[in-house]
Each structure stands twice: as C-alpha cells, then as structure tokens.
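Left out: one protein chain. Kept in place: all the others.
Labels run A and B following the written order; every chain starts at residue 1.
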Amino acid sequence: MNDPLPAPGDGPAISRRAALKLGLVGVLGAAVGAGSTAVIARLGRAARPRYRFFTDAEANLLIDICEQIIPRDDVPGATDTGAINYIDRQLCGRLSRHQETYRRGLESFRQTCLQARGAPFGELAPAAKIEALRSLELGEAPRALWGDPSAPEFFNLVLSHTMQSFYGSPRHGGNRDYASYRMLGLDYPQVVGQNRYKKA
Amino acid sequence: MALRHVNAVVVGAGAGGGVVAKELSEAGLSVVILERGGWVSFEEHGQDELINQRTTVLGDAYGPDDRSPRVAETGPGRFEVVLPHEGGYNNNAACVGSGTVSYGAMAWRYMEKDFRMRSTYGAPEGSTLEDWPISYDDLEPCYEKAEQQVGVSGDMSANPFAAPRRRPYPMPAFPYNTEGRILEAAAKRIGLHPFPIPMLRNSVPYGGRNACVHNRYCCGFACPNNAKNGTHNTMTPRALATGNCELRTHSIAKEVVVDDKGLARGVRYFDATDAEQYQTADLVVVSGGAIETARLLLNSKSRLFPNGAGNRYDWVGRNLQGHAYCGADGLFEERTFDDVGPGATIAVSDFNHGNPGLHGGAALCNEFIRPPYGFSGMRPPGQPSWGKAHKDFQRMFYKRSVSVRGPVQEMPVFDARATIDPAVRDHWGIPVVRLSGSRHPHDVEIGRVIAAKAEAWLKEAGAVATWTNVPGLGLSGGQHQAGTCRMGSDPKTSVANRFGQVHDIDNLFLSDASLHVTNGGFNPVLTIMALGFWVGGHISSRWKDGRLT
Partner (left out) sequence: MSPRSWSRIVLGLALYCGVFVVTCAVGGMAYFHFANPQNTCASCHEMTGVHSDWAVSAHRTIQCRACHGGALTLDVHALESHVDRIVRHFTGDPNKPVRLLEKHVQGLVDSCQRCHPQAYSDWQSSRHATTYARIFLDPEHNKTASPTDDCLRCHGMFYERDITELVSGTGTGGTWSLRDAARATQPAIPCLACHQVHAPSDATQTASFFDHRERAHFSASLLPVPAVYQGARPVKVSRDPRQRVCMQCHAPDATHQLGSSDDRTPAGVHEGLSCRDCHWSHTNSAKASCNACHPADSHCGIEVQKMDTTFLSPQSRHNVHTVACLDCHPGGIPAKKVASGSPADLP
C-alpha cells in the first residue's frame, strides 16, 4: 500500500480505483464465502458416528449381549426396543460415570470370548452365547482379563441397564413403542377418569 | 444488607418443619423457613419409573442434586463419596414438603409400647435402647391434630392392637383392592386382625383438595391430582397465609450461630445465588431430617460447644436408625393385579409386639403396586434373572403376585452414626456428613421371624410359591431416618429435652425424626408431624410478650 495520499479535488479517479478495489474485495469475500458453504456441505455429508459413546464394534457386541438378556420371541426383545440407544444415550447423560466400565468391560469380554471360546461372541452358537454370559455372571471368566470392573460387576451393570431400557419410558431411549408394557398387558398410559361431571 | 430480624427461623420445610412453621406463624411469631430445595410438582418427571423417590437410577426427582454429596462407609474403614441417587447416601427428598410430596402416605400412630421400649423389653447387648421421655398419651392430642389438619383416611375399628384415640379419622378408610380382599380373608382364617391402612390421602374431597382417583404411580411420585396430603399442600400454605411466614427456597443452612451465653442467634445460610446470608432470630428450629439436622448441629461450633451445638456429650449424630424392612413375596394362579393404585391397602398389627423372645416387631402391609422395572428384580431364589426365563416370568406373574412388607423396629446402636467428614465439602463449601456403622444383629433376627409370618399369610392366601426377604446388617437410614438427636431427660445421654429443646441452648429446638428415641414398627411420618405440633405447641406456650419465656 504505497499509494500517494489522494490530492484534494482528485475525486473521480480515486473513487474509480476504490470502487475497483472494493469490487475485488467483494468478489474475493464472496468466493471464500461460497467455498465455505461447500465445506459446510461436505461436513454435512461426512460419515457421522452412529453412536454417541460407543464405537460401532463395541455397540455391535453390546447389542448382542443385551439381546441374550432380553431375547426376542413372539414380542420384541432388547434389540428391537433400542436397548443400545438407551445405554448409549444415558452414558452421555445421567449414567456417564459408567463410561469407563463399559469401555474396559466390553474389551475384557471380547478377549474372554476369544481366549475361552476361541471365537468372537457374535460367531458363537446361541447356547454358547448364553453360557459365555453365564460364566461372566458367576465370575468364572479368566481373572487375568478382569479387574476393574470384575466380570460379575460388568454383567450386572449391563443387566440392570438393559432392564431399565426395556421397562423404562421410551423418553429415555429404549422400550420402543412401549413394547414391554404391551407385553405385560399394562394399560399405558393408564386410563383413570376424574369423576367430575354428571354424564350426558 | 442485613436481613430483618425475625422471631423464629425454621430450617427445613418437610414433615416436621412444615408443621412447626405453621404452628408458630399462627401463634403470631414472625417466621422464616429456609428450605434447601424448591417447590416441586408432578409436571417435571410425571410418572417416570426411572426417576422418582423410590427408583433413582436416572436421578432424584425431588432432590437434592449432585451438589450435595456425602461420604459413606463402604467397608470396614473404607469411605467413599456417594451421590444422592446412590444407595449408601440414605436420601430424604430436598424440596418444599420433602418426602411428604412423594411418599406412600401411610399415616401410622406408634403404639404405647413403642414409647417404652426399654422398660418393656430391656436393652439387648450393644444397643442404646431407651424409653421416650414422653408417652403416647402425651402425644395423642398431637396425633389427632396431624390427622385432622393434614388429612387422614382410615378406620382402626378392626385393629384391636391400636392405641386408644379420642376422635375418629376425618375421612373414611379406602376400600381394599383385589390383593387386600385376598389377604383379608386369609388373615382372618389364621387368626390375624386385618384392617385398612390409614393414609394421608383423601378418600373424599377434604380441605379444598380432591379425592384420590387411584393412580398406579403414587408411592414415589408427586400426586397430579392434589389428593395426597403433605406439608407442602396443607401446613406450609397455611403458614404463608397468616402473613407472618416467609419461605426461602434454595437456601442451604451452613450453621446455627450460638453466642457465648449459650443462646442461638440465628442461622448462616447460602441463598439461591450462593451468596452467604445471616438470618437472626429469637429462636431457631432445626428440621432437616435426622441426618442433615445432625450435620447442621455438628457444623455449628461455638465457644461453649466446640464440638457442635448440643454435642457436649458426643450424642449428636448417634443412634441413626431407619427400618429394617422384611417381608415375603408370593406368586398366585389367580390374577391379583387390578391397577387400582397405589395398591397398599391392608395391614395387620398382630406382630408389632408380643413376639416371644423378640424386642418388638413390625406391622405388615401389602406392598404398593410394583412397576415393571421394579418387578424385574423380584424373583424367588435361584430363578434366572435374564434370558427367555426372565420374560416368561414377567408375563406369567406380573399380574399374579403379592408382596407383604414390614418395617422392623430397629434397636438403636451408638456407633451407627452421622459425623462430619474431615475433608469432603459440598458445592457451598460446607463439610459433608459421613455415615458409618451398622444395624444391630437383633434387627435381622426380628426380620427373619416377621418375614416368616408374612410368608405364612401369603401361603394361606393361596400363593403357589413364596419366598422371604430378610434385612442385612447394613447401616439403616433412608427416608425413615431417625434417632440422631434423641430426646431425653438426662443431658448426658440425649441431645434434646422432652420438648425438643436442645439441652443447654434455651432457644434452639429440633422438630423432626432426629428426636425419635426409637422409631416404632411403622412408617414414621405421622409421628414426625405430631412432634411438630408438640414442639410447636410448646414454643407457642412459652412465647409471651414477643419473647420466649
């Protein structure tokens, strides 16, 4: 910027130059602005994590565990009713203190299955899956793989959270379509008249 | 700016504080109530099974929040910080009305012997069991006031063990639900004396409030119909209506200031903006619930009471007790569920006293409706708690089960106690309470016997499978917390005198279950309210010419 000071009365030339500059700045700004829009759009299309807390692999393992706890039969089970959604949501909310327990517990369980059963949990036969969880519940899992949490601690945590998801209100992320209340034949919402008026 | 001096400051707007504040305001004293919570209603959490006073897995619907931690003994010599929704915390609701907003609302009078436990039974080894310095007869007019003014539905005519009363209940008893009818017939067959549970709930419109419509979700929840009577919708509004009372919500008491003459001068507290305030008063009433009352006294150090107000002989915070709940569950072939809430309708008082070899006992009642998540944990021993078997059990028995429960009267233990943690402080920088100790082994023994009685009752009622629930030795407290500042005539073995006045501090009073010497074999709330009338009446009678005489 070494422009000489504009002389008084030299108005038109200066304003033309200024207008040119102004236009340039405007075009530059607009170009960057438009570019940024494209960046926003790209961000919009970028693959997003499916869960708030879990990785996809953790979530798939946990979904499988929950489904053993409340399996689907003629009525929906843990997977259908969104147990993973409840746990994932609450781990980023009210139950956030259990995040590490899940992270470590799921990893310990993954290794336990490989070590004790020679295959990932997802590839086990249905009966073997139940057996694998039962040994967690009873604390029969390899000790070297479990410390904090212990195997029963981890199992009982998942158990209670799965029950909460299935029987709690859908507002917390599970019990999709109030499936458990319909399973129990429990009127929900409860219908109670107020007995206020004489009826017509 | 200094706050305007008042006649009385009441700490806590629960069952005890609500009544005392109303009594004092009506007697013409200027009163300020400091309540650590706010007004709550049904609206925020509705009928949410995961956030209410009974099930707190996703939080405490009625407070306090995580700004108020405690420290609990989780093993011998092992202490951990616990939050309000965790079991070891022993929470009482923090809101206007406290537990009376969301309680099941059973309205028991204690029995005559409940005030004379030591002279009736003698203290078992390791227990500080003692008689109350007042008798049932002393308290009877106050029970009556609580029943009439707060509102109770009941009928004791079928209960031969009930202590005498001068006036009937102001509202008729609730009818039995299906469980009640099944249990009534069975009880009569085995020689028990069943009767409807008295309830602080309107069976007919009363006091300008509606009659109960029998919602399923009641115990643990605020009432959407204003048919459940707590101090928040009876006593506190009456206190405020006098024009003599000011309620300051979200006000956290820090200490009672005691001067060098041994008189209480007022209360330091943090207001809703966390600013420290000092409210001076002619007299102070502490009604924080057994645990918080003890904490406040212990935190109130002065020259004359360096270990806390009223703690000259190290009795503040001692003898923490609640109820050792025991009982039995039964499964039925017939349908027992009728969805007529809240579900607890029938009781027997046959086992409160007179159990051979036992020091006391418990009333037995059928349980409130078990919501679905709660029921998922109700299983006979050995029954799988998950998998297809879990689902089948839920479907088969959710509507075919009955539970009978009894609050076992506990033997006070000197080392079951609330002290001040040396390190942990709450959001406001106030040292928090540390809970330690355990129940007396005799509680478990009583629990085992009473649970067997409950099981026999269920079997007679036709249960195809039954199992018992016996309490363990873990420290007791919870919503029925009591005993930490017991009343007594000897200042060396008690904290307050028979009128709830702290020994040696002439103008400092207590009015909550901390005064209970023993806690009866019943839910304690009506007794706490009656004590509120007792203490409030005493203060009013001493209040002459604008001062305490």
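Assume contacts are C-beta pairs under 8 Å (C-beta built on N, C-alpha and C of every residue); 3 or more make two chains touch, one makes a residue touch a chain.
Note that the structure is predicted; figures quoted are calculated from it, not measured.
Asks: Looking beyond the chains shown, say which of B:N226, B:T280, B:N307 or B:N355 touches the absent one.
Replies: Hidden-chain contact among the options goes to B:N226.
Asks: If the hidden chain were put back, which of B:E73, B:E86, B:D131 or B:D339 would touch it?
Replies: Per the contact definition at the top, the residue touching the missing chain is B:D339.
Asks: For the full complex, which residue in B:G208, B:P356, B:P381 or B:P422 touches the chain that was left out?
Replies: B:G208
Asks: Residues of chain A in contact with the chain that isn't shown?
Replies: Counting over the whole complex, chain A touches the hidden chain at residues 1, 3, 5, 21-22, 25-26, 28-30, 32-34, 36-37, 40-41, 44-45, 48, 52, 89-90, 92-93, 169-171, 173, 177-178, 181-182, 186-189, 191-197, 199-200.
Asks: Considering the entire assembly, which residues of chain B contact the chain that has been omitted?
Replies: 41-43, 46-47, 205, 208-210, 213-215, 223-226, 237, 339-341
The criterion applied here is as follows: only the chains that are shown with their structure count from here on.
Asks: What whole-Å value do you get for the distance between chain A and chain B if each is reduced to the mean of its CA atoms?
Replies: Centre-to-centre distance between chain A and chain B: 40 Å.
Asks: Which residues of chain A touch chain B once you look at their complex with the stated criterion?
Replies: Residue list for chain A touching chain B: 68-71, 73, 75, 77, 90, 94-95, 130, 133, 159-160, 162-164, 166-169, 171-172, 180-181, 183-187, 190, 192-195.
Asks: In the complex of these two chains, what residues of chain B are touching chain A?
Replies: That would be residues 47-50, 57-59, 211, 213-217, 225, 339, 371-373, 376-377, 385-388, 390-391, 394-395, 398-399 of chain B.
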